[in-house]
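Note that one protein chain is taken out, while the other chains of the complex remain in position.
Our next item is chain A:
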Amino acid sequence: MRLSCSDIGFGDWCLESNIIMVNVLKGVLVECDPAMKQFLLYLDETTALGKKFIIQDLDDTHVFILAEVVHILQERVGELMDQNSFPITQK
């Protein structure tokens, strides 16, 4: 589901004329590997951060998201990495 300009409070301007129109959105570009991108899509679907934050899914390694969720996202990714790591040796 794509967000539209009004949803993200973007009231700046929309380029328009009768003939030529371009859509303009503000946010944050995220670059990551494909596996991590699937994780982001999963978080988005289950609204784990409290709301949907992906503005647009660009390609295999890039996503465009809301600016305000950056911190929580880093925390979530950190938690995922912690869950997947195991202490190597006994002390």
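We take it that contacts are C-beta pairs under 8 Å (C-beta built on N, C-alpha and C of every residue); 3 or more make two chains touch, one makes a residue touch a chain; residues count from 1.
Convention: contacts and distances are computed from a predicted model.
Asks: Of the options "Regulator of G protein signaling 9 binding protein", "creatine kinase", "Protein odr-4 homolog" or "General transcription factor IIH subunit 4", which is the UniProt protein name for the chain that has been left out of view?
Replies: The record for the missing subunit names the protein "General transcription factor IIH subunit 4".
Asks: For the chain left out of this view, which of A:L25, A:L49 or A:I72 touches it?
Replies: A:L25
Asks: Suppose we count only contacts with the excluded chain; which residues of chain A make the list?
Replies: 13, 15, 17, 19-33, 36, 55-56, 58-59, 62, 64, 67, 70, 73-74, 77, 81, 85, 87-89, 91
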